[in-house]
Structure formats: structure tokens, C-alpha cells
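Structure provided below as C-alpha cells; questions to follow.
All protein chains but one are shown in place.
Our next item is chain A:
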Amino acid sequence: MSTATVGDLVSQPYKHGFVTDIETEKIAKGLSEDVVRLISSKKSEPEFLLAFRLRAYRQWLQMQSPDWAALGYPPIDYQNIIYYAAPKQQEKKASLDEVDPKLLETFEKLGIPLSEQKRLSNVAVDAVFDSVSIATTYREKLAEHGVVFCSISEAVKEYPDLVEKYLGTVVPSNDNYFAALNSAVFSDGSFVFIPKGVACPMELSTYFRINSADTGQFERTLIIAEEGASVSYLEGCTAPMFDTNQLHAAVVELVVLDDASIKYSTVQNWYAGDEHGVGGIYNFVTKRGQCRGDRSRISWTQVETGSAITWKYPSCVLQGADSVGEFYSVALTNNYQQADTGTKMIHVGPRTRSTIVSKGISAGHSSNSYRGLVQIGPKAVGAKNYSQCDSMLIGDQAGANTYPYIRSQQPDAAVEHEASTCRISADQLFYLQSRGIGFEEAVSMMVSGFCRDVFNQLPMEFAAEADKLLALKLEGSVG
């Protein structure tokens, strides 16, 4: 079977491309100090937050869009983007029954039922539609354990001290161009607070949905795990098919204190553009966690399948002694998708350990780069890192690159890096076929085998989903 056929296989129509017809309140296109003030006033924010936004905006004006990534795209016209869009329902409803049924229907169609009867058992969901959170399930049940799970807008109102204490402390507003932009205009996102000693009794999940055309999505997520606390959190994302590009610039901050842990998983399936590379989401995301406490742990798992452009490096700053950072990633690109993704493991404290497992799959004309930094500071005595970066090529038009950066100021540290590249060969496919396994199933078996180390890290409820998602992306019409 020729590799062209494998190429056909991965060209699977996008299943989440519908648009919900709902009345939306939007502000005019364009970005200025007035727009930043308008967003803040629409959300009736306290003064500290407006000041945070304005400082970020002024910093952003002084900054340049980064050009070091292996990505090619025309300059983004920031004046041609709508920075705030919300379905017309002024107040967030106390009860789900009052939420616009169209919205509930939208999420149900995406496989995220929110209503009492149908909601996922053992997974609490915060559903974000364009710029606002429309519903959060299981809030009361979580509150019994002292766990706060709500939209960040609500957190600003209800827990302003916590937000003020932690917001921007992991990713400063001037960290990078897109983080500065997000800090100025972020609309909504999730807030999680797990108090001392509490193991969150259920999975937490946020589902992000872009609906309006020409709208940017700038969500902000903040998760805090106090001493001895633990939580597993998952985010999912989809968007309709538009032939224009949409900007998504998110910031996620994690704070982990002594003996606490956060497991953060992402299944990203934003619209990737069509087979000619028209349309799709520009996904510029800054995710970073700080292991502030001793023996703390942060684990990032990401399955990146969507977006026209992915620029994303979920990172760990390992400050506490014996803290642990992990990064498990599968990035699948097809057609003209471009991904430049990886991680940064910053070892500050003694005996800190990190693991990086990255699996890139490139098909079609896509380009898929792993970019990672392992930095060992002078105090990180006995630090250890293990990195493994594997690429799989499907067809002969796709590209894969690995850019590992290692900086060590600690002679006692152990840093290990392994990399491999493979191609699904015609002989492997024929072998499986000659054992009665159909072509599609053969490809999907090999791809999911390739990704196994990463899928094993996903929360059980979602591991099967991720496998299915890749299979969907690989499904096609092979006779």
C-alpha cells in the first residue's frame, strides 16, 4: 500500500465544526487601552485586576511577536480581532435549568452533557463558551471538601484575595508576547483551589468552545494545590470550521506547595484548517507550573491534534527540594498544520527530577517540532532528567524536528536524552494486513502503540477518548 494511501487515511473530516446560532454580545473589533478597560468593566472587576491588565497591555505594546519557533504564518492583525464575545445571558445562572438550552445542546453534541441527569459521573465540568463560563457542574459537592472549582471571573468576585495572591506569579504578565496579550484581555477560564491536605474527590475538567467567527479566545486558568493536596484536571477544546484564522492565546498557571501534586491533562482538538491549510486556530499558549514546595509534583499530559498552528511549552519550575516535573505529549499534525511544542524543565532545588516523553506524528504536508529546555541551576545538586523524543512520519511530505536544549550549571546532575524517528513502513502495514487486520486498523494500531507511553498517563476516563480521537483523525475511506 503506498504512503499516499496512508495520507488519505489521516484526512478525516472535523466532527466539531458546527456553529451554534445564538445571540451574542460582542464588542467592536480592535485592541486599545479602552478595550482593556471595557472588558474589565463588563466583568465588574476590582481595581487590582484592572491595574494588572493595563500594565500587561502597556508591556505588550513594547514587545515583539516571537520569531524563533519553526512556524510560518502571516503577521496577525491584532486590530481585526474581537476581544470579547459572550452568549446573551447576563448573569451566570444559579441553576443549570436556566441556562440557554441551545448552549446545553451544544455541549451535549460535543459529548459533554451538563444537565443533572446526563452529566459525566465523577467528572466535574466547567464549560466555557467563547469568552464566558456558562456552567460548572458538581460545585456544591466539591465545596463540601473545601475544593473551589469555578470560572476565574467568579473567583475574582468570590475569592479576590486568592486571585490577587497568585495571579501572574508563575507566568508574569511580561513573560512573553502572547502571555502579555492574554494578561491584558483574558476573558474567562477556570479557577481551582485545593486546600491543605485534600485529595480532590473527582476529576476536574474544563471544556473550551470557540463559537463566534473573528473572535479571539484568551482564557486564563489558575490552579493552586496547598500542602499535601492533589488534583487531576483535564481540558478539552473544539471550535467551528471557519475559513479565517482565529487566535487563541491562553495562560495556565499552576502553584504546588509542599507534598502536593497537580496532574494536568489536555486533549486539544481545535479546528485545524482544511486540507489546503485554509482556516484553523492559531494556538499560542503559555502553560507553566511552579513546584514551590518540597516533594511537590506537576505532571503535564497533552494530546495535541488540532489547530493550524500550535505554539505551546507546558513547563515546570522545580523549586522545592525533591520536587518532580513530568511532561508527556502526543502531537499529531496533518495537512498543513504546524506544531512547535515541547516543555521547559527548570531545576532549581536539590534532587529535583523531571521526565519528558514526547511523541510527534506528522502526516500530509505538516511540520511538527519538539522544542525543549532542560535547565539545571547551580543549587540543583543531584538533579536528574530523562528525555525521550520520538517522531513518526506518515508519507514523505511531512517534516519532524527535534530541538533539545540542555543547560547545566551543576556538574553533579544527570541528564539523559534519547531521540528516534520512524516511519510507518509499507512492510509493517502489509504484515498486519496479511494477518487479517484491515488497513485502517493497522495504521491506528501502530499509531496508538507509538503513543502508548503517553496515553497511559491520561486519567482513565479520557485515555480511551484520546485513543478514539487519534483513530478518528486516522479514519478515512480506504476500500
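FYI, a residue touches a chain if its C-beta (ideal position, glycine included) is under 8 Å from a C-beta of that chain, and two chains touch if they have at least 3 such contacts; residues count from 1.
By our rule, contacts and distances are computed from a predicted model.
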Name per UniProt, for the chain absent here [options: "Helix-turn-helix transcriptional regulator", "Cytochrome c oxidase subunit 2", "Fe-S cluster assembly ATPase SufC" or "Phosphate transport system permease protein PstA"]: "Fe-S cluster assembly ATPase SufC"
Residue among A:Glu25, A:Asp214 or A:Glu441 that touches the chain left out of view: A:Glu441
Which of A:Thr169, A:Gln409 or A:Ser425 contacts the chain that the document leaves out: A:Ser425
Residues belonging to chain A that touch the chain removed from view: 1-2, 422, 425-428, 430-439, 441, 445-446, 448-452
